[in-house]
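Note that one protein chain is taken out, while the other chains of the complex remain in position.
On to chain A.
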C-alpha cells in the first residue's frame, strides 16, 4: 500500500543503518573515449525497492542501467549485486533482466515464444515453461494473444509482452529502460499503476530509468536525480519535491520560483533573506546557511496565494501585478510581476466553479506565503 508521496510507511530500508544494500555502485566511472558518462558515482539500492534513475538525456542514467545488465563494463569502480562483484560477468550469466526501451521483441517469434525464450535458454522442462508462460500471459492480461506476432499487437500490448518476457525468468532485479516512453499519455498513466502493482506482486527489485519526473514520482520508492554523470540527490519523491538539496534538483523537478540572495540575518532555525533585486523574505527554516552567505530561496507555485486585496498579517506579503494567467481546468497558474520586476508563478486550485476572487490581466494583486513554505538552497 502506498501513502502520501508513495512512501510505503513500513518500507524504508535506506533509513535503517544496519540494512544491507542489494545493489551497490562504488565509485563507478564510465568513459567512452574522452566523454565521461558516469563520474565517480556511488549509489545503494535495497531489495524490493522501486528505484528510479531520473535525469535529462545524456546524464548517464542509461549507462548505469547498461552496466548493471552487463552490456557495458565500468572503466573503474565496482558494482555489487547481493554482495557479488559483477565485473567480468557477461550479460547472459547475470541474474538481472532488462526491459528495453524499444521493447526488442523478437519479430520472428510469437508472443508465447518471446516469453518462453529465456526459460528455454535456462533448460527449464517444457511443461514448466508452458505453466510459467501461461502465468505470465495472465499477469499481463494477454492470454488470448499468445499466438500473435509482435507486429500484430498495439504499442501497449507490446510493452506488456516485453514486461512479461523480462520477468518470466524471475530475475533478482528487473531493469526498465524508459518503460513507458513509447506509450501515449493516458495509457502511460494506467501502466504506471500496473507496474507498481506488478512490482508488489512479484516482490522484485525494480530499477527504472526515466526522463519523465512525473513517472518517477508516481512509481518510485526513491529517486536518484542525475546530472552529467553525477548523483545530485537520492531521496523519496516527497523529499525531492519538498526538500530539494540543490538549485539543480529544485529546478529539475516540478515548477519552482527562485529568489537568489544573501542571508541577512539568522534567528534560531529561521533567517531573513534579502534577494539580489531587493525583496526581503522571512523563512522559518534556513538549514545550515550561514549569515552573509549566498543562497537561493525556492518556493513552489502552489504554496503561494494570490489575492486582489492585501491579506491581513501573513509572513511574506508582496505587491504586484498580474502578468499572465494560464487556466488549466483543475487549476489556474498566475504569473505575477512583483515590485522588483521578477515574475513569480503561483497556482491556485479551482475548487469551486465560480472564482471567488476574479483576477484579470494587469490587475493589481498580492502574493503571500507562509514562512515554512519554501526552502533555502546553499548549493
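Couple of notes before you dig in:
By definition in this document, a residue touches a chain if its C-beta (ideal position, glycine included) is under 8 Å from a C-beta of that chain, and two chains touch if they have at least 3 such contacts; residues count from 1.
Note that contacts and distances are computed from a predicted model.
Chain not shown in the complex: UniProt lists it as "Putrescine transport system permease protein", one of "Uptake hydrogenase large subunit", "Tripartite tricarboxylate transporter TctB family protein", "Putrescine transport system permease protein" or "ATP-grasp domain-containing protein". The missing chain, though absent from the display, is touched by one residue of A:107, A:125, A:313 or A:341; that residue is A:107.
The chain not shown here is touched by just one of A:58, A:77, A:91 or A:181, and that residue is A:91. Taking the complete complex into account, A:165 is the one of A:30, A:132 or A:165 that touches the chain left out.
Of the candidate positions A:28, A:54, A:69 or A:253, contact with the hidden chain is made by A:69. One chain is missing from the display, and on chain A it is touched by residues 69-71, 90-93, 96-98, 100-102, 104-108, 110, 117-118, 121-122, 148-149, 151-152, 165, 169.
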